[in-house]
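A single protein chain has been removed from this complex, and every other one stays in its place.
Coming up: subunit A.
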Amino acid sequence: MTRTLVVVGHGMVGHRLVEALREKDVTGQWRVVVFAEETRPAYDRVALSSYVDSWDAESLSLAPHEDDAVVLHLDDKVVHIDRDNKVVRTTKGRAQPYDALVLATGSVPFVPPVPGRDLPGCHVYRTIEDLDGIRATVESARAAGRHAGMVLGGGLLGLEAANALRGMGISPHVVELGPRLMPLQVDEGGGGLLKRLVEKLDLTVHTGTSASSIEQDGERLIAKLSNGVELDLDVVVFSAGIRPRDELARSFGLTVGERGGIVVDQACRTSDEHIYAIGECANIGGMVYGLVAPGYSMAEVVADRLLGGSAEFPGADMSTKLKLLGVDVASFGDAHAKEEGALEVVVNDAVAGTYAKVVVSDDAKTLLGGILVGDASKYTILRSLVGRPVPGDPVALIGPEGGVELSMPHDAQVCSCHAVTKQQIVDVVNSGDAVDVPGIKACTKAGTGCGSCVPMLKKLLSECGVEQSRALCEHFDHSRADLFEIVRSTGITTFSDLITRHGRGLGCDLCKPAVASILASLDNGHVLEGEQATLQDTNDRFLANMQRNGTYSVVPRIPGGEITPEKLIVIGEVARDFGLYTKITGGQRIDLFGATVDQLPEIWKRLVDAGFESGHAYGKALRTVKSCVGTTWCRYGVQDSVSLAIALELRYRGLRSPHKLKSAVSGCARECAEARGKDFGIIATENGWNLYVGGNGGFTPRHADLIASDVDTETLIKLIDRFLMFYIRTADRLQRTSTWIESLEGGLDHLRDVIVNDSLGICADLEAAMEKHVDNYADEWRGVLEDPEKLARFTSFVNAPGTPDPTISFREERGQKVPVLLGVPSVVQAEVSR
């Protein structure tokens, strides 16, 4: 018989419980009813500060429970538990019987009893609604020309909140009672470096002090710190820890801990055997854990127990790795050397801005824990070695390159979000079930949580001997990026020269267009010049898009989607005179279908004479830069999006790239141009432009990510120049910007380092390359019309130029001609109606 599980609370841990139970409960023993006090389903609270990038709550959502066995009641809080009859009651008057009850009520932010803490402008930092409230305060302060903020609490959450404020354009004061930032995770040395690094980002750090009062002064707030400092503020965010939400348990007689938290045993069972508690509301082994990973472990334990298992809480791994304000911070195992006799080995490189410490046992033979600040790349492997023998000299673990080669033990956890061990990954790789990172993700879920273990997954693949071949095709062992560098550094200008010197055979439909694109990106003249014509895919070879019946479509460039009536009439006349099917595209242009090869030059003659240029709809190149109508007409616009879109489209027109490139510019945050669905999208702000990169539609739609905010037009164009050139130089063949960014070691953060902070010192070179492209641009169709030899290629038959291809025929649909499908016998209308 089906039993009923009632879950109180739909945060990340409650969500995980439902998912885990539904996955394991293959025989359908349980139906699940969830009551949530919040009005929205579970979302990724760990990533809360990223909400500031987009103000799109959707971007934080967790996978919905698409499952008939699960009912989720939002905005309906459980207020009563009748333990004798096993029924809960809710604010909306529901009475729900249960066979098992799980309390996943989470926690509330702790607000220290500072006088003035309830004043307007004071906020906590836990939910999307909290951030909306902070935003409203910040915006009204900014409208008055002010922007001063304070975060009370310099722990992990406090720095997250500071990050969110920075995302809103505020450089806050951070006030921490302890002697350093993140006192739980890092030691004095690490905390010192962390403070130096975040202060470079205009944060002001006050340690060893707290707020003694907050007072209102007109529109502003005055905070007095216990060390005598007075701060003049607009917004205050409390982020000083959490308190478990155990009031429901208290009211109905469940045991709670002295300092709060619903007391549970190792099976996460409360003092009532039918009731469990998990996550931040639970007190397990005397501890309340404010991290999501132990909460997930508890959810897994309860799912197992509900199905008759005997799982126990494995203990909490308090290891943490995060990037706060662009600074890597990690701490693992016995980070503070609390174990008796533990020895610390520290490498503190103030010049490089890195701090690393390992803690080893008194005989220096066993690794106990450690702290990494500034560079946490060794975190995954070091954490996996905790409790195991130190291979060699401990300092070599954290010394500069050339230290010991580290290998993870097999039972070590690689993915802590989904508790996946190295053995599990090695197994799916060795069995052939997974041959690449996406395969491992699909088989084991590893890498699908925070993603910090993805570099390790790649390493494990190569440890297992899986060659991640990047060879372009059978003719070249090089990746596209390698070939690009070869062509750029050697100055090779032809495919035959390249394949003779660096490849083998005759080439194929993979390497020829790829090399053609590289040659074009490096400005080697017209794409149909000489041998280059033989390298092009048919679309590039005829500078038009081939359709299913062998005819082509024609797309003239309409920069930014802006067009005069005269030019619109020309397009209409050309379409009418050549009998072309006409359709508006998604990129704010007009597509003319059904042109035969020999018609293309005649059509383009008319278009070029009227001032049109190739729209490159056929190429792996910049397609279009869409725009909304912007400040010129729109009542809401804050910048002139049309002018910018036209400028960008004209700047990057003709730029050949590994895949097609799309862009859009929106004149305000309403985002009518759908810029975040583009490879590079620009959204206007009151202070300038926000630049987003890596979006696309297609098979796997993806929103672009914010890479720079509130920049002026000149800076924006520099950043786009660098972004596009870096992409063109380093991406694989047919790799869109989104997958390219994912494939970069370090992902978006690395990309930002390269193109915003110039970490590789190549920005000037990238800009110069783009400048060269802009200077050398010439319209490809004009180039064909002016060259009789190129023009001669546009014939239907070499022995009968001008004779139409007899296999092409058209019929009419809604007043326009459409192709008669080839190889499909056409049905006589009369027979159909009979």
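Keep this in mind: a contact is a pair of C-beta atoms (placed from the backbone, for glycine too) under 8 Å apart; a residue touches a chain by one contact, two chains touch by 3 or more; residues count from 1.
Note that in this section contacts and distances are computed from a predicted model.
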item: Protein name as given in UniProt for the chain not displayed, "Nitrite reductase (NADH) small subunit", "Histidine kinase", "Putative D,D-dipeptide transport ATP-binding protein DdpD" or "Response regulator"; value: "Nitrite reductase (NADH) small subunit"
item: Touching residue (missing chain; options A:V108, A:C508 or A:A610); value: A:C508
item: Which residue of A:A533, A:I563, A:L734 or A:I762 touches the chain not shown here; value: A:A533
item: Sole contact to the chain not displayed, among A:T39, A:Q216 or A:T807; value: A:T807
item: For subunit A, residues in touch with the removed chain; value: 474-475, 496, 505-509, 511-513, 533-538, 541-542, 546, 548-550, 793, 795-800, 803, 805-808, 821-823
